[in-house]
Structures are given as structure tokens and as C-alpha cells.
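What you see is part of a larger complex, with each chain still in position.
A and B are the chain letters, set down in written order, and residue numbers restart from 1 in every chain.
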Amino acid sequence: MLDKFKDECGVFGIYDRDGLDVSLLTYFGLYSIQHRGQESAGIAVSNGDEIIYHKGTGLVPEVFDEDNIDRLRQGSIAIGHVRHSTSDGNLPQNTQPLVTKYKKGNMAIAHNGALINASTLRDELENVGAIFQTNTDSEVMANIIARTSDKGLEEALKTMMSRIKGAYALTMMTEDSLIGIRDPHGIRPLALGILDDSYVIASETCAFDVIGAEYIRDVRPGEIIIITKDGLKSIQTPVPLESSFCLFEFVYFARTDSVIDGISVQASRREAGRILARESPADADIVIGVPDSGTTAALGYAEEANIPYAEGLIKNRYVGRTFIKPTQAIREQDIRIKLNALRRIVRGKRIVMVDDSIVRGTTSRAIVDMLRLTGAREIHMRISSPIIKYPCHFGIDTPDRQALIGANFSEEEICEQLGVDSLNYISIDGLLKTVESSGASFCLGCFNGKYPIECKGGCK
Amino acid sequence: MLDKFKDECGVFGIYDRDGLDVSLLTYFGLYSIQHRGQESAGIAVSNGDEIIYHKGTGLVPEVFDEDNIDRLRQGSIAIGHVRHSTSDGNLPQNTQPLVTKYKKGNMAIAHNGALINASTLRDELENVGAIFQTNTDSEVMANIIARTSDKGLEEALKTMMSRIKGAYALTMMTEDSLIGIRDPHGIRPLALGILDDSYVIASETCAFDVIGAEYIRDVRPGEIIIITKDGLKSIQTPVPLESSFCLFEFVYFARTDSVIDGISVQASRREAGRILARESPADADIVIGVPDSGTTAALGYAEEANIPYAEGLIKNRYVGRTFIKPTQAIREQDIRIKLNALRRIVRGKRIVMVDDSIVRGTTSRAIVDMLRLTGAREIHMRISSPIIKYPCHFGIDTPDRQALIGANFSEEEICEQLGVDSLNYISIDGLLKTVESSGASFCLGCFNGKYPIECKGGCK
């Protein structure tokens, strides 16, 4: 509904050594990363002999109820997945985890990311007889593993990693092991935690907090973690000199309370607001944020600029995924179903409005119109991410270039189109400063078009 | 709910040459063979380029609505499937048709029957790298086809048929062809029909009647029929000397109004009643049938025995698949939720009660108790199938031998257990006489334990 990049998936996994209720813990783990995918969810569990699962379309509490969680209670290893479907119309067959039987037994895969050579790999696999029942990258991975499993699972996983290209943060499961894998560029996040003596893996650390687990560290780029009854084994596969973690996880995707590579997402966002205030000051009466994702940077901006922070925009907490589409008559009020402007705060004011990003510009334009209608005198828009000029090919749902306002217009033109008095984006360097203590390198593809891996025929 | 063998599936297919609404015709075709499977249903269609589908658990009108049928309307070839799940708890992944992509494009398979070497084939396929996402025989078949598709589809189908053993009546589909296949023993039924210039394939001819199609002939044992824009091509694969059509299709499975191998199911059942009357006459006042499946034979018995036929048992037409289980207090009335005995007809009478088969004997016992309670003087039970002593391994849901009353007790013992005054089954020869004009040979496995194909390690 909002004009944002969309994360495509979240993953979770747990290996019980303490008599835990792994299906329920996975349910709550998925609940906490629901922001990473709202269109389908699934949990698979192993009882040591076989893998059973339940998947469906909808939010986590819609897909799971007492009955089907109960059926999954026999397991002691579990993985889970939430998914934001992109171009496939949310087809039931593409829900994850993907559960399959193969030569060596059972295997389940939950994937966050996107392979850029999936279609080539599918062709190769089909040429040697494979059939495909889904459009998922997970099915490609499962086929490669199955075909290279003769020398054991570790070798198969390494072989698979040598063949697939792109972004992937995986939780996997066999009858007797839990596996976490992060691609060699470390594009998507994956963290390792522990609850009593039981290891947990999740896309974000907020999933550890919800179940009371402790964050240990992030899974490293190119690392395979295999957890069995004998404990945790880490295998490092070859990696490039520099990692390429998705900077947009800090900008928007990750939950404010998550910690990635030792960096607090909240702290980095507030710092981005501060840097933005230094880079692009404004002569204004108040600073407001666009809820919810612009709030943290707005607080930072206000602090640094020494301008009062005010709640100029209020979000309807009950707006869900679905509602009846407004007719033309009240279309212009569409934004007000989600957000409302506060006249007493806005009227007659010179406003700095901070948001985290602009994708198409449609929502921004509607908010600006609403603020003007509510009596704002000046609107100075400040964006806590650099201008987005390129789509992502590594697991994020982004529109085509022609729909990206930043890919087609200059800052001045955008400023005019949105009808604001001034518009400034944070610089790339400014944004990088907010995460410098991580020691990591970052993918800046959507900002500068330089992708960590070359797409065949050139990334568009 | 009733004590019957259960057919496991029904299939349907249509190739449009007349601008027909193939998704809706398939919907009504499945509706007419709903008796062959009530637990899930699915339709797949091809628009020439790709195959889309909708599947789900429930009855045909529960799985399909205007919306999803509409989404399938773009197709001009369709196959459909209804399913009675047996031992797998009605898992969603096992619904059919199975739709896959492979080297040569897309393929969908709907299967009625059961392979007896499926597990061996799975092992072999897994050994060369295949992964399995369902427990269906269709997935085994799809893998074999995918791996042998280099010399073209026909060769792949022939290869597949040379490797799989068991009962199978298939409708299949690629982007541009509709395929019908029947196993070399011709165990399960499959008929060919035509609607204007469009070919139709279905498990039973009643599916032709409902859409106004004409019955042409049965697909022959071992025959592959491929329908494309160039018309129908028939390929005959090697077959044994004698076919082994499932005689129980005539006894119970097929709908009374279907025609199999030129034989009217209704006529064969009425004839069975007549033969039963000659083989096992009874001195009685009235003949009654156990609705609905015993009615036809009861009419034949009454006619031959020259004893009045009466409606002594009435069925509740609204009893569906699900209702709340009675508590102990009214458990003994359980049968009366489905069937009621008519006092004015039954009281003081010597009754011949005709049913088509006895499996466990539980329902029969309950009906007999109800008739006694209603005042029946004598009850002479006559069964229009021979005594069932063995389970089926070829696509029919049958209980274990220990649950089969006929496998564990003599006719005399059964007579006593059911509490009837006399009990007689039709002889095997008598039953065969009812279908002799077909020229076919029949599988009598459930009666005499002689199966058309030896199960590995001996059929239990």
C-alpha cells in the first residue's frame, strides 16, 4: 500500500536441546519478522525421522491456529518462513519452506534472497531430467543438493554454493540437523542466537528477543552453520575481498529493534537523521517524521538541528492489508485512511518532513498535498537514504526503472513534482557513516547501480 | 461413513476444437464423477503456452467458485481430478493434477489407480538425483517422463509404461496436447468421447452425458491416446494375453448410469440380482435393497424371485460428509442418521435384504438390528458380490485383512455375527455372467486373491 521497497522474505530456525516447544517458538519468531513478508507463511518440523509442515497464504496468525501448531508439536527441529510474493500472484505452490524427499532422506529449505542465475540452473537441471513444481529458488537449490549428495551433505552444500549466484540467507533442515547459510557477499542478513542450550537462527535479532534468546553473532558471508546433536559446526566457503551487505536493511527493511553486525538499526537511523540535518539544514519551525519508518530519522534530525520534533502525522493503527478500494469521489482522501495530518501542529508552520526513502513518489506527493491542505506554510523534505536510481536484483521487490522517480528525474525536478519547498537526500557517504563501525562493506546497487555480482547480460 | 470399498480417484480431460468453455465443462465432468473421490479436486488448463491450475481439499463445488473457474477460462485444453485420500491424511500437497515444468515444457498428470513398484522407482530416481515433494504416483511418472523425453513425448510415455507396474488410468496434458493412458491390464476404467469436434476422456461415461458428449469407446488396455491440433493418435503398447478389469467397478464403484466396455452398469447389477435369486432363493414376503447401492440388484432379485419389491429402508438425502459424532447415548442410533426402516413395510415380514457387498460387516449388523427393532420377522441377506477375502492393491481403499469379515469368518459365521436368518453371496461365476458380453477378462483379486500382477514379496 505504501510507496516502499518491499523485503521479500524472512527466515527462522531452531534446534532444540532443552525440551522446548519448537513449533510455537517458531510461530512467535515468525510473528516478530512478519514485516519481512505478509503474504504467506510456513513452518516445517522434524521429529528425527520425518519432516512435516504446514504452509498457507496470509499473515502468521491467519495461517496458524492451535490445531495445526499442535500437529507440528512432535518436532524438535523447526524452520519457518514468511514471504512477500512479488510477481507470481501469490501462488500457493510457492509458499515456503520447500519440503522434499531425496536420496539421503528429507530436506526443508527456507530462503530469503534471490538468485540471478536461477533460470540458467533450471535449464541445466531440466536437461538432466529434473522436474519443477514451483517457481522458487529453493527448488533449484534442493535439486542441486539432491544430485550432489553422494559425498555427504556438507559437500553438497558447498557444491550448491559454488553454483548458485545471488543473494541468499537460508535456514534448512534435514531429519537431524538445522542449517544456516549466508551467501558469499553477505547480501541478506542472518543472525545466530541461543536459548538456553538450543541454537536459533533468524533473519533478524528481534526474533531472538521475542523468544528470550540471546544474540551471539551474525552468520558470516559464505558461512555454513550445521547444528546437530553434536553441536554447531561452522564451515567457511570462499568469499570475495569485500562483503556487500544490503544497506537498505538499515534504511528501511529491518525492524528498528534489530541489531545487525553489531550495529543497532535504531541507532543508525537516528544517526542518519543527524547527518542529514548537518548536510541539509533547513530554516523551519518543526520537524515531523512520516510514520512509522521516518520517525527515528526525524528525531535525529530534530535533535541535531535543534528544531522541535512534533507529531504532525498520525497513522491509523488498524489499517490492515485489505480494504475496499475508494471510489473516485474520495480517492484524493486515500492517504487519509492510513495517515492523518494534525492541523494544530501543521497549520502556519515551516515544516521539515523526514522520510526514509522515496520510491515512486506517489505517497510522498499525497502527504505533501494533505499537509498543504492542512495549512503547512513551507515543507522541506529530507530523505534519510540517497536517491534511488536503480532496481534491486537481490531479493527486494522494486518497481521497474521507469517507475522509480529518482531514476528519471533530477532532485530539482522531484522537488517540483512533489510540490515541496526544498528536497534533500542524505549523501551516500553520509549514510555509510552511520554504519561504519560494522567494519562491513555494503551493496549500494539501488543508489549507484554497482551490483556485487554481474547479472548475465548486465543488470538492467 | 459406510462400510464400503472406496474408489480412490476419478479423472477427466478435454481438448477443445469448438470454442468451448473447457474449465466449466471439466468442472461439470468432475461433478458427475464426484462419487469416485470426495476429498480433493483440481483442474489444470493450458492456453497453448503455459499450464495454470487450481486445486484444493473438499468437494468439487467447495474447491471451485466463479472466481477461480474464471481464472482458468483462458485455457483450451483441460484435465481434472477428484481424489479420495487413503492413508496420507488428505495432505494438500497430494492433490492432483500434478503440474510440473520439465525440459520440454509443461506437463500435468491426473491419475486413477495405484502403482505397486512406486517405492522402488522412487529409490531409483532419488539415486540419480530426483527430489520428491508429494507421495503421489504421478510425481514418479513425471520424473520418468522428464528423464526420457529426449526422443520425444511418445517414446517417453512408452518408456514410462514399460517401467511402472500397477493400475493406472491417466489423463495428462502438455501445453498443446491431451493424453489418455490405460495400463496394460486395463484395471481401471477410462472412456473416450466426443462433444461436437472436441475429444473428451473420463473415468466414466456419466461424465460425457453431463456435458452432452457422445461415448465413442473405452480406451484399450495398454493404449496411449494423444490428442493435438492434428487430431487423435492411438499408440498400442504391449499387453498381456488377458486383461484384468476391476470387476468391483460393476459391483459398486461406477455410477449406475455409466457404460463400461459396452456394458451398462445398471444392467449388470440388475442381472446380478436376478442370478442371485436363482442361486440363492428365499421364502420371503418382500425384497428390499440397502440404499443406494443395493437397490438395483434388489429390483433384479425381486423380479426373478417374483416377490414384491418394497422400500423398506429410506436414506436421509441430506447426510453429508461431516457431522458431529453421536455420543454413546445415541450411538446405537447412529445408522438412523443415514438410513431409516419403515415400520409399515417391515413389521412382521419375512424379508430378503439385498446389498452389493459386505466389507467389515459393521453397517450390515446395524441395519439388521434396526430391522429387527422395527419388527422384521425373518431377514435373509443376499449379497450381489462374492465374499471379499482379500484387500485390493490396485487403487482401491480397502481395510487390512484382519478387518475384512470375509477374510476371517466362514459364511455361516458371518451369518451368525450379522444376526440374519440366512446369508448368501453370489458366486464368482454368477457375477462374471453379468458382464460376459464385454469379452473382457477381470481382476478377481479381492475375491480369490489372484492378482493380475505379482506384488514384490507377494501380495499380502
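Rule of thumb we're sticking to: contacts are C-beta pairs under 8 Å (C-beta built on N, C-alpha and C of every residue); 3 or more make two chains touch, one makes a residue touch a chain.
Note that the structure is predicted; figures quoted are calculated from it, not measured.
Of the identical chains in this model, 2 are shown in place, and the full complex in the file is built from 4 copies.
Note that in this section only the chains that are shown with their structure count from here on.
Separating the CA-averaged centres of subunit A and subunit B is a span of 49 Å.
Note for the complex: subunit B touches subunit A at residues 98-103, 107, 122, 126-133, 139, 142-143, 146-147.
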